[in-house]
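All protein chains but one are shown at their positions in the complex.
Chains: A, B and C, in written order; residue numbering restarts at 1 for each.
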Amino acid sequence: MSRPVCAIVGAGEGLGRSLAAKFASQGFDIALISRSEASCVAAIEAVKTANNTVEVRFYSADATNPETLESALSDAARELGEIDALIYNVRKYFTACAPLDMSYAELEDTYRVEVVGAFAAAKSVLPSMINRSRGSLFFSSATAALRGSGTYPLYSIGKFGLRALSQSLTRAYAKDGVHIVHFRLDCDLDVPIMRDLYGDRYDPEKLARPDDVAETYWLTYLQPAGAWSNEVEIRPSIEVWTC
Amino acid sequence: MSRPVCAIVGAGEGLGRSLAAKFASQGFDIALISRSEASCVAAIEAVKTANNTVEVRFYSADATNPETLESALSDAARELGEIDALIYNVRKYFTACAPLDMSYAELEDTYRVEVVGAFAAAKSVLPSMINRSRGSLFFSSATAALRGSGTYPLYSIGKFGLRALSQSLTRAYAKDGVHIVHFRLDCDLDVPIMRDLYGDRYDPEKLARPDDVAETYWLTYLQPAGAWSNEVEIRPSIEVWTC
Amino acid sequence: MSRPVCAIVGAGEGLGRSLAAKFASQGFDIALISRSEASCVAAIEAVKTANNTVEVRFYSADATNPETLESALSDAARELGEIDALIYNVRKYFTACAPLDMSYAELEDTYRVEVVGAFAAAKSVLPSMINRSRGSLFFSSATAALRGSGTYPLYSIGKFGLRALSQSLTRAYAKDGVHIVHFRLDCDLDVPIMRDLYGDRYDPEKLARPDDVAETYWLTYLQPAGAWSNEVEIRPSIEVWTC
Partner (left out) sequence: MSRPVCAIVGAGEGLGRSLAAKFASQGFDIALISRSEASCVAAIEAVKTANNTVEVRFYSADATNPETLESALSDAARELGEIDALIYNVRKYFTACAPLDMSYAELEDTYRVEVVGAFAAAKSVLPSMINRSRGSLFFSSATAALRGSGTYPLYSIGKFGLRALSQSLTRAYAKDGVHIVHFRLDCDLDVPIMRDLYGDRYDPEKLARPDDVAETYWLTYLQPAGAWSNEVEIRPSIEVWTC
């Protein structure tokens, strides 16, 4: 009997790595989709440590090019088996900018990564999930999806679009047995990128641990079809509320 | 070593019964708080069936009288041990009425049950939970907490207040290690009351099964403190979206 | 031909005074409802200054006692004519407290003022408004109506309830030609109470001017029935956004 398959688009050293390890520990084969295998090394290692009886494979794709995502996910399904859980966990590196300083190219780029790429991933797995009346389609997002930002407008505009996509897919395909979830992280993660951004102000006590977040993704995966959440907020107990 | 304790305020034949069975099956002693033991018979039976090695006890209280709730929960803590999970699952039987037909007495009554009673329950367990830096405080609510209703105004007004209470408690006490959650059921439950309300239109396929909902409560209970949800929406895959 | 009538429940030295002056300047007779005439002196003076050709009268009522509101509004309608605009502008003086420090009496009191009183006022004027297919019913509220508060829980719980009431009334009676609006002030007002609360930190540049807010109420009053807002947010241009 074959193992279930979890595909993760965007599996770097942070949350993607924790998700890969978590699903591997539960007996899933893991497909990691990213631009370069180098960026997935930490995730691959984490999978092997978590469970050396499952398979983990890397597939190359560029989130700004939807056809490459389709092709990577199609390869993964052919080699590992139909995908049971797809986690779209891509995030453009975000830097602060005033809204008037956005360029048209950046505006299009954030959308391509956050929305078009997410749709390409969804399109690659949904028909088969609908067909089998099962499957989970998870999108990693943030509170920025719920309110604009005077300082990180590109990030917010991208995440709003991702949320619209996730809600639209849910309304259309939940009834077909596919669990579609927009995960809204209301916190910064304790991952390498954030350590850099925080610099001297870095304090692990004020950030969310990726392993904890991955655990809550997993618990959401376990929800029965009769009682699903389609938007899941995640916030460490120590988070200072901003809204 | 003692078993953890789960107290459920409002444990009739519907969701309360499923929650009691679920937490019992996970090794919790169960305290059922309700107006009459008769209304808890189904829940008591369900606990015994789920796990006959745990204790289940009934405590009498009237949700419209906060002192009786304090006293019942204090009795439960003394007899069974400190409460780890408190689920406030009370709901005034709701009947449709035009807003102008609400009486002042009904307006006050819905608030007493939904908000004052919920606060009394919270007040009874929070100091000890804060002290131990652990505990879960769950409120059963509904989509009515998010939008007014031209046909069920009393229910909506009560649930808005409950949500405000839940959010206020979370903002104050999450940092002390207490997991406070407002569960928003976006569906009608397949429980005796609903079967009556639906009459000829009753169709179990269109309602949420209480056991599924209890399962999602349980999965929420398992969330690590580093990645909590404080508002959890629950909706069956087959639910037709209204917002 | 008679003048239109505007009734304001809660007309102290702040927003109530500005609203009274604004509607008077537009040719409305003004009914001021408050606990004591002394608290309305500033509003009465402002009306006379704004327009000495209109009438302004005081009616005594206690917002925690719905029957007194009904009776005051009934007196006003009999003496001045049917009420065209009712503004419920009552606010319990709010002081910070931890949620666990709320008393049951305070919890009930905030609800009586914010919700039961607002309903009593609505009940007093709605049947006649529905009958004439015209009228405006305005509720002064705040951002606290949209999110709980770890520091001002009583205020938030009251305003959530008020919002639920306003939405329920709108859904039931907008179609009958009554314009029902929940005004959400996302700012502190430059009124005597706030000057006291701010103390040394008082800075008029960081607060909303009541006359500006009254102007926006008035512009909302002018909206045609074909393009109403039912929730109006109000925020000074200089407001720092919190959500």
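By definition in this document, contacts are C-beta pairs under 8 Å (C-beta built on N, C-alpha and C of every residue); 3 or more make two chains touch, one makes a residue touch a chain.
Everything numeric here is computed off the predicted structure, so don't read it as measured data.
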Checklist outcome for this item: Touch with the missing chain holds, among A:S156, A:Q223 or A:S237, for A:S156
Checklist entry - Looking at the whole complex, which of A:F119, A:F138, A:F183 or A:W241 touches the chain that is not displayed? => result A:F119
Checklist outcome for this item: The one of A:Y173, A:Y217 or A:W241 in touch with the missing chain is A:Y173
Checklist entry - In the full complex, which residues of chain C touch the absent chain? => result 170-171, 174-175, 177, 179, 208-209, 211-213, 215-216, 219-220, 222-239, 241
Item to check | Hidden partner chain, residues of chain A it touches | outcome: 66, 98-100, 102, 104, 107-108, 111-112, 115-116, 119-120, 122-123, 126-127, 147-151, 153, 156-157, 159-161, 163-173
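As a convention for this text, only the chains that are shown with their structure count from here on.
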Next on the checklist: If I list every residue number at the interface of chain B and chain C, are over half of them used by both copies, so same, or under half, so different?
Outcome noted: same
Checklist entry - What's the rotation, in steps of 5°, that superposes chain A's Cα atoms on chain B? => result 180
Next on the checklist: If I average the Cα coordinates per chain and compare with the overall Cα mean, which chain comes out closest?
Outcome noted: B
Item to check | Chain pair with the greatest number of C-beta contact pairs | outcome: B-C
Item to check | Separation of mean Cα positions, chain B and chain A [Å, integer] | outcome: 32
Next on the checklist: Taking the mean of the C-alpha atoms as each chain's centre, how many Å separate chain B from chain C?
Outcome noted: 34
Next on the checklist: Could you pull out the residues of chain C that touch at least 2 other chains?
Outcome noted: 147, 150
